[in-house]
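Below is one structure, written out as structure tokens; the observations come after it.
With one protein chain withheld, the remaining protein chains of the complex are depicted in position.
All chains are identified by letter, namely A and B, in their written order; residue positions are counted from 1 within each chain.
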Amino acid sequence: MSGPIHIQPGETFILNVGPQHPATHGVLRVKMEMDGEYIVKAETVLGYIHRMHELMGENRTYPQVLPNLSRLDYLGALGYTHGHVLAVERASGIEVPERAEYIRVITVELNRVASHLFWFGAFVMDLGGFTPLMYAIEDREYILDMLEAVTGSRLTYCYYRFGGLYNDIDDEFIDRARAFIPRMRKSLKKYDALVTGNIIFRKRLEGIGPISAEMCRKYGATGPVARGSGINFDVRKNEPYSVYPEFDFDVPVYDECDSLARYYVRMEEMEQSLRIIEQGLDKLPEGPIMPKKKPKLIKPPVGDYYQAVETARGSFGIRIVSDGTKNAYRFKLRSPTYSNMSLFDEACEGMMIMDALALMGSLDLVIPEIDR
Amino acid sequence: MSLTILNAVIAVVIAIAFAALNAAYLVWAERRGAGRIQRRPGPNVNGPLGLLQPPADGLKLMTKQLIIPGGADKALFMVAPVLAMAPAIMSFVTIPFSENIVARSMNIGVLMIFAFASLGAMSILLAGWGSRNKYGVMAAVRAVSQNISYEIPMLITVITIVMMTGTMDLKELVAGQSGGIWNWNLVPSLSSPLMPVAFLIFFICTLAETNRAPFDLGEAESELVAGFHTEYGSMGFGLFFMGEYANIVIGASLITILFLGGWGCPLGLFPGVWWFLLKIYLLIFSFIWIRWTFPRTTIYGLLNLSWKILIPISLFNLLFTAGLLKVF
Partner (left out) sequence: MGAYFSEIFRGLQSLAIGLGITFKEFFKPVVTVPYPYETIKMSERFRGHIELIENEDGTPKCVACGMCQRACPSGCISLASKSVKYEVEVKGEMKTKKKKVLTTYDLNFTTCSLCGQCVESCNFDAITFSKEYNLASDRKEDFHFDLLNRLEERNS
């Protein structure tokens, strides 16, 4: 390591973005071959935060795996635990009381709003604006306080149980959730005026970072990334689970394929989630939150089970192969961000570094979820 | 003879003290302001209202070890922070704060300030290059192209004003605007109807020249880590920081002198240094306010803005004003 760096026209150099870089939001590393400000080739390097959640899922009993799922995606943890409990319930044929399902949907959607809010803030911060993050966190804090009061934790929830819930929601929660909806709608208007309309912001995203529908299919991208490329796919609509069929909500889809389209999709999803929460609170049935009869020990019959759910980042799938014992034989997690991130290598070729990082921000990466 | 040297020394010492004090407390103001905008208090632990935060930060920076990365060009690495601070202090010498408070009044004051301002780009280039860091080099290249392309519209605007007033002496420039707000260069008159536009251009260029958000591409922290000062710690970083804020004060002073009537009161009453300070701090507040509101531009967006919008308009303004001057 001595002598000056030679950067000559036509000659490339390797830029190591990450694992500690402010734009990668965690320990993702991207090896970029650069020609000045332009990226010639990029290679994402993973594995810095691999914790073997899948193996843990095979070594532990079913209830013991419950807390693991919320460690995948720390921003939208409830969606992942929802997928897990649904999969195990399907496997072992446990009936879930309706009230429990409604509460699950309400809390999942609240969590989705919280996750999107944080993404919104972090995304604008990637683009150099710090203040929207603080406003977003203020709203997100409200959700977290609310969820903390019922689940007991703020980030890594362990709230759902096989068959139902850990504990019931109270009137205070319902009141706060009702108060939250108009508050959030007001905030969304504020974000629109402060960020969406801003000329600098639009210039940075309009037409930047195109991801075609074909590329999404090739890499298996789901969620807002695919919906920003014109693919109308939402697990909540396409393979309905839980009580989602009883709700009236739209799936925002944009055909522009650029970073701005992905931004719009998420901003509109927040509004749709608010609609779901509103309806859920209105329809919330009375009743127990745990089934009357529930097997003492969870031992799903031999078989292969799969359950997909729509989390804040896309379609999260969980596959459980049971050999009839109290541990799963195979515990496979299909995390949406992994596929969404895979297309970054191809999508960012030939882009300028600042546009590429804006594109990365629009993919909404959560690294622990990629590495699992 | 010796008396003039003594005078000059005293002037420089006062300029350094003013620059350093301003830099230190502008950091405080920036953090408090950012805090208020983001609904949090900002630094409030050290001293009343956190007013002892700047000395504490300064002490911390001074007591830290200056680390020179292996493979860095030592001479350039050490010179760059000094080069960031020195021109800023030199510029203070020529700025008239009021009728009598000016260290060295010169009849080419405007020219001198711009000459020193262009040195700022040099320090960024040396810092980025000397620290032998890829992020640093990229940031340095960006900053230089940015500074060059924004100096042009800025100077064209200044030429417009110099043409109108016929002087390059900062004191005379202010004297020409005395008597109230209607005499300020900012206010359009029959012979210079486009002055508000010129003001806007100059304001934007000042933001870009001082590397302030939304034009802080040289230290774009979400892309280039910390840009040209990635490798700097301790007082090396401190000097860059102070240089940046000193430049902001100069930029604000220049706007005040060129457009806002310097130390003159808007109503023509009690002109004095307080009006000057009030105006520059209001301008600095607007810088802070802008920084904490907008996202960062891209490098091509920045260059487009300069070459496609600011330069044509300022050139048009120059020709238009020249034509009007001929007519009237």
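Note that a contact is a pair of C-beta atoms (placed from the backbone, for glycine too) under 8 Å apart; a residue touches a chain by one contact, two chains touch by 3 or more.
This is a predicted model, so every value here is computed, not measured.
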Omitted-chain contact residue, chosen from B:N44, B:S105 or B:S145: B:N44
Selected residue (touches chain absent from view) among A:P67, A:P210 or A:G230: A:P67
Sites on chain B contacted by the missing partner chain, in the whole complex: 33, 35-41, 44, 289-290, 292-294, 309
Missing-chain contacts mapped onto chain A: 60, 63-68, 71, 131, 135, 138, 145, 148-153, 156, 158, 166-167, 190, 193-195, 197-200
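The working rule: only the chains that are shown with their structure count from here on.
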Chain B partner contacts - residues on chain A that touch it in the complex: 1-5, 7, 13, 15, 21-23, 34, 36-37, 124-131, 134-135, 138, 194-195, 198, 200-201, 203-204, 352-355, 357
Touch list for chain B against partner chain A, complex: 34, 37-40, 70-71, 73, 132, 134-135, 137-138, 141-142, 213-214, 216, 220-223, 225, 292-301
